[in-house]
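Note sheet for the following structure.
Complex shown without one protein chain; remaining protein chains in place.
Chain IDs A and B follow the sequence of writing; residue 1 opens each chain.
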Amino acid sequence: MPDSTPAVQHTGATPLLQTVGLTKRYGTLLANDAVSIDIWPQQIHALLGENGAGKSTLVKTIYGLIQPSEGEMRWQGEQMVLSGPSDARARGIGMVFQHFSLFDNLTVAENVALGLDGKESFKDMSARLEEVSRVYGLPLNPKREVWQLSVGERQRIEIVRALMQNPKFLILDEPTAVLTPQEADQLFIVLDRLKAEGCAILYISHKLAEVKRLCDTATILRDGKKVSTCNPKAETAASLARMMVGGEIRRVKAAADRQTNVARLVVNDLTLAPDDLHGVRLQHISFELRGGEILGIAGVAGNGQDELFAALSGERLAQDPGAVVIDGRAAGHLSITQRRKLGAAFVPEERLGHAAAPRMRLSENALLTGHAASGMVQHGFVNTAAMLKTVDRTTEAFDVRKASRDPEAASLSGGNLQKFIVGREILRSPAVLVVSQPTWGVDAGAGAVIRQALLDLAASGAAVLVTSQDLDELTEITDRIAVMFHGHLSEPMATVDASREKLGLLMGGSTLEQKEAAHAAGA
Amino acid sequence: MQLVLEKRAERSSAIALISPLIAIGLTLATMSILFAMLGKNPISALGVYFIAPFVDSYSLQEIAVKATPLVMIAIGLSLCYLANAWNIGAEGQFLIGAVAGSWLAVKTQGTDAGPWVFPAMLLLGAVGGALYGLIPAICKVRFGASEILTSLMLVYVADLLLDYLVRGPWRDPKGFNFPTTAEFDPVATVPVLIEGGRLHLGGVIALVVVAAGAVLLARTIKGFEIRVVGAAPRAARFGGFNSNQLILLAFAISGALAGMAGIIEVAGPVGHLQPGISPGYGFTAIIVAFLGRLNPIGILFAGLFLALTFIGGEQAQITMKIPLDVTKVFQGILLFFVLACDSLILYRFKLVFASPKVSRGAH
Partner (left out) sequence: MGLIEAIILAVLAASTPLLLAATGELVTERAGVLNLGVEGMMIVGAACGFGGAWLSGSVIIGALCGIGAGVLMSLIFALMTLGLAVNQVATGLALTILGIGLSGLIGSRFVGEKISLAPHLHIPGLTDIPLVGRILFGEDAFVYLSLALVIGVWFFLYRTRTGLILRAAGDNHTSAHALGYPVLRIRMFAVMFGGACAGLAGAYLPLAYTPFFIPGMTAGRGWIALALVVFASWLPGRLVIGAYLFGAVTILQLHAQGWGVGVPSQLMSALPYLATIIVLVLISRARTGGSTAPAALGTVFVPDR
């Protein structure tokens, strides 16, 4: 067993953490297949890979949440077996989760207390919370309940909570997915400072530019196996992506000269109160979307995107019928079924439970949105043959991989289910398509298929509205981009003029004051 | 040692089919132990419960008669449960249906009203049950009050209302002060299928209800809507289905079927309105619905099986002095095993023996 005296550790002769042949098996699925990585102090180590490559499984193992099937971990050279996260925290391993591990109805201070081992009094802990949040420039009000906070503030709780454990090793899972570019820059300052203080960081991200800028080392996983460990600064974004995917990624191509024609989706001064306490009020939203055009809506999650989707789809009705106009017909008062009959189609963000009923078959999920305008229902009776035919057509057109002809929705991988859901709508040749986060949590191959399909749909004359938190995706496929902040929508700008900085400022709400002033003046 | 559940990628249809049978098997095993603890011979006790009723025609007919209300109520309940609306007050809807139908029987007593009386009673029973079932449904969709608690509270209220009527305004003047109405006129009773037998028209109605339920759920868009609302409420909203309307519909149908079962019971096997007309059909039907896996055909068989336990329980009390409460214990245990076995459809059960080693490393 290697020597693990502090002196050796500080010279950096022993990695802080090693995984040796770490394997995790779920039934026949190998989530991690003999993964060996070394992480050194003062290192920001990127963990790259597609969805389903095994990144989450690996970090959950390191954090003690799941037990490896084979292989072992070494901490400062000594074998480490973790009975649970508190064991990991006791050694100085901290974690910032992608889907925050917070409690909405508890206060910030209570949330932080729950992430610590409880050896100090609540009062001492609160004092330390204030101290840490001041020192690192991460302001928090300990008395607020979490549900009242923005996504960025919630992440701050997670980070402060991890910092209060004085971590030697910090894991961050997609921390910038929910931040504006400017907020991400602030996070990088904190991370650089931690590194300088001697902390090791394992950093999971999809954003390769960010990885190249921040990280010293990168390990790439594919299908549960380690593909390579490299220096990301010496690689290009394209070469990193090739290693993640294991081949070339199809570039999406826009049609050479897309014609825009009549306005097919018009929103006029749409204002809508939220239907639950935690919701966002939509404020005077107006835009016009022509056939052949793709409009992108950027913004940090939780700024009214879900509410806008509900108002456009008809899941929630507007008071004024003219607030939403589909193909020239006032539709604000119409139900989602009636809007579908007008030629609109919708793809919500959440695949399982919203776009599809998880434990129902694909044919039944075809009926879910197809019952309004297709031959699937006659005189109140369903036509199973027509439902199956839709499944077959979608499968063929969008290359949906599945184990049987008509499986349950939940049994498909994220990418294949998303292809089915988008395909189900596109094959109805809609005049207007409203889609939220079309490639969220989807592998690169499926993502390219879906983005191409959206471009092709627009080329055929449909109007497409895409809401996404992924600025790269919006830049790639849209013609214009608008930004949502606190229920307001900015004036759309041409995508070619939309720099990251400009969008980032709008996402942070920096022009809100001017806008409100304008409204006040107009009233 | 630790029990670990592993989610199946897809629900297992083989287990869905055999899980009720496994549950029955486990229940019989548990009951044998209970019989032994009561000092009875388990083999002969189970024989009295489950074999004896099959040997004579009277008991066979009696099984069908007891299964009739169970099946009708359970079909309605299955619609509610599929829609994730927890109607547990079918007993109350059953009683109110009986009361509503009996009103006409009492009013036409001794008059020369024609054969329209029974069909009208059937209709009144269904309407009464449906309206009573709509109370908790409206409280839920309009005010957000838990339908579980309100529907159950209404059982006690219905019980007291029936009690009041047969002790007060509707009491048979020639009934020696017993709390009961007079025997219904022949036009106000359920026609018997075989002269002198126990089988009556209600059995046929129950079969029609089973068929209608099967078609509704498997072949119509309404049935699909009910299933989606229960399985994935947000997806249902996205599909354009109005969950509030569907919950009202499910409760109304469920109440109507329970109410109809109530008036059939009163106008058939009982023959007059009195307290205690139900040995807990409304609650036993909950077990029937789950044992039948919320599937109409399954419910038909489950209803017959639970009817058997009622008959068997009575015979066991007479011949072996086994308390009637054993039947209720049996039903409760059966429901537990049914639910536990249903979990096998979604999960694999695994026993893990090795507990993770905890290292006492430095920190």
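Rule of thumb we're sticking to: a contact is a pair of C-beta atoms (placed from the backbone, for glycine too) under 8 Å apart; a residue touches a chain by one contact, two chains touch by 3 or more.
Predicted model, so just to flag it, every value in this text is computed and none were measured.
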| item | value |
| --- | --- |
| Omitted chain - touching chains that are shown | A, B |
| Among A:23, A:42, A:67 or A:335, residue touching the chain not depicted | A:67 |
| Candidates B:67, B:154, B:232 or B:277 - the one touching the absent chain | B:154 |
| Contact residue for the chain not shown (choose from B:60, B:113, B:139 or B:218) | B:139 |
| Contact residue for the chain not shown (choose from A:75, A:97 or A:169) | A:97 |
| Chain not shown, touching residues in chain B | 3-5, 7, 86, 88, 139, 143-146, 148-150, 152-154, 156-157, 160-161, 163-164, 167-168, 283, 286-287, 290, 323-333, 335-336, 339-340, 342-343, 346-347, 349 |
| On chain A, residues whose C-beta touches the chain left out of the figure | 64-67, 84-89, 97, 99-106, 110, 113-115, 118, 275-277 |
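Throughout what follows, only the chains that are shown with their structure count from here on.
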| item | value |
| --- | --- |
| Residues of chain A defined as touching chain B within the complex | 26-27, 67, 75, 78-83, 87, 90-92, 313-315, 335-337, 340, 346, 348, 350, 353-360, 364, 367-369, 371-372, 377, 380-382, 403, 407-408, 410-411 |
| Chain B residues within the chain A interface of the complex | 6, 9-11, 219-222, 224, 227-228, 231-232, 234-240, 356-359, 361-363 |
